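For this depiction, one protein chain was excluded, whereas all remaining protein chains were kept in their positions.
We call the chains A and B, going by the order they appear; numbering starts again at 1 in every chain.
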Amino acid sequence: MEAQCINTLETLAPCLVRGGMDPGLAQFLSIAAGVLIVSGLPLLLVIIFIWVERKIAARVQDRLGPNRVGPFGILQNIADAVKLIIKEDITPAGADRLIYTAAPIVAMLSVILIWSVVPFTPIHIGADLDIGVVYVVAIGSVGTLAIMMAGWSSNNKYALLGAFRVVAALVSYEVPMIVALLIPLMLAGTMSMQGIVEAQQGMWFVISAPIAALIFYISNMAETGRAPFDLIEAESELVAGYNIEYSGMKFGLFMASEFLHSFTVNLLFAVIFLGGWSGPFVHQVPVLGVVYLGIKSIIPYIFTIVFRSTVPRVRIDQMMAFNWKFLVPVSIVNVLLVAFVLKVVQELGLSPSPENVHDFAANLPQTAILLVTNLLMGLVTINILRNAGRRERIADQNRALRGAERDSAIVPTAIS
Amino acid sequence: MTVVNEWAFIGVSMAVAWIFPALPLVVSWIFRPRRPNAIKMATYECGVETVGDTWVQFKVQYYLNGLVFLVFDVELIFLFPWAIAYSQLDFFAFGAGLLFIFLLTDALIYAWKKNALEWQ
Partner (left out) sequence: MLEFNPQLIVFFLFAILTLGGALGVVTNRNLIHGAIYLIISLFGGAGLFVLLSAPFLAAVQVLVYIGAIAILIIFAVMLTRSMTSMRELYNRQWWASAVAAVLLFGMLVLGVIGPVWVTNEETSQPVSDLVATTQDLGVALVDGNQYVLPFEIASLLLTAAMIGAIVIAREDD
């Protein structure tokens, strides 16, 4: 009995009650303990994420990266944090002091709160809300607000312009992200994060809905302001963007929230498309789920970092056009197509029944049909893009040719 | 855990999520030096003095983009319940969802044709 009391958090409240505590207080204490773990974990992990990101980016660019403080430079970020804390903090004249201070806190808060609904193992989750996915999207949109607050309150033209531009881009990329999320919801039949992972016991959604997964991944990259969509800090145009006036720990919070957000969206990607904690023996040894989830979210995270350090930045008009003229139409067509095929599959009785949804073989027919549908759609999309690109190139060539003819017709007269 | 407990967890999280990021700010407030002067506090603008009001009039483009986003956002909210009830629906309900999305696409095509999606 005693050992059980120490081991798991679920039994904390009953244990305290047995020890003679008021049930309400015991309940509150167990919730508070859970909250401290779930909210404290990301703050500790972010130190490691920043190190990983700096190390990988350095390797891609043929540098060493941090290597002085601690083994492999792993303590570099603690040194940096200490430096940021003892830095003088400058609030520019004419800034809106309260909003200026609240903005970095809101930025961090919007990321931390996502961790409350992430299922770490079959039994460990902060709060298994039945609207988990909408909660995540809603909290994510609060982060946009933080950028707006920072940009507006700084009383700086670069900051305001940067914030407006970024907010316009961020809200736009929310649309394909939400559309892409509809497909896992259709397949899982629930919005609870735990329910979505449960529904992937037989088959990961990345296999039955690869296009939705790709759109979700790309729009998340834009949401977190990672290259090629890092207009959030286009230093050649806006110096530093919305956080230009921030210094000291307030800037540190913005930076930390950005790095943490970048990992958090990959964590969500792992939960929604890569089966979350599911893996062999996870129901016998729940702690294994954390390991599986960690591995599954680190792999797309490393891809994000490598993308960030290898691709050039796009222009704002290209970024908006890519969203509204490519991602949104493709995601809408994808939803329609998958919805239709899924309904046909369900009517034909090929989809797994609720009893054997955890069975790999029972999922195979539906997954195969959906996968083929997605691949066909991908092929058609690529062909349409290719044809459009060819038309554009030919039009460009024709224009250049006409220009050359005109020039050659003009040149002799110009000389004479 | 019961539903009430789940939301109690979120409520406590929201309080803690304010406190945790505020902690380093408080620590920094204790330790950091304070030597402000007029030059240091001046608004940054690449070395030149800033001219005029920061809070200037912005282009309508931003508003239009926000509006298109808002319409999509509200429409997609309606599709969430539709998506999670999907396996219980018949072909009629599927058609209803289809019509809904078609009307949504209509709006997108209109905005595209009228160049509301161009970023100038």
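Please note the rule applied: a contact is a pair of C-beta atoms (placed from the backbone, for glycine too) under 8 Å apart; a residue touches a chain by one contact, two chains touch by 3 or more.
A quick note: this is a predicted structure, and the numbers were derived from the prediction, not measured.
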Chain not shown: contacting residue from A:V17, A:V60, A:I131 or A:I316: A:I131
Those residues of chain B which, in the complete complex, touch the missing chain: 3-4, 7-8, 11, 53, 55, 57-58, 60, 62-64, 66-71, 73-75, 77-78, 80-86, 88-89, 92-93, 96-97, 99-100, 103-104, 106-107, 110-111, 114, 116
Missing-partner contacts on chain A, residue numbers: 24, 96, 99, 129-131, 134-135, 137-139, 141-142, 144-145, 148-149, 152, 164, 167, 171, 174, 189-191
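Methods note: only the chains that are shown with their structure count from here on.
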Sites on chain B touched by chain A in the complex: 1, 3, 5-10, 12-14, 16-18, 20-22, 24-25, 27-29, 31-36, 38, 40-46, 50, 54-56, 58, 61-62, 65-66, 68-69, 72-73, 76, 79-80, 83-87, 89, 91, 94, 97-98, 101, 104-105, 108, 111-112, 117-120
Residue numbers on chain A that touch chain B, as the complex places them: 27-28, 31-32, 34-36, 38-40, 43, 81, 84-94, 101, 104-105, 108-109, 112-113, 116, 126-130, 133-135, 152, 155-158, 160, 164, 168, 171-172, 174-175, 178-179, 182-183, 185-186, 188-191, 239, 244-245, 248-250, 252-253, 257, 316-317, 320-321, 324-325, 328-329, 332, 335-336, 339-340, 342-343, 346-347, 351
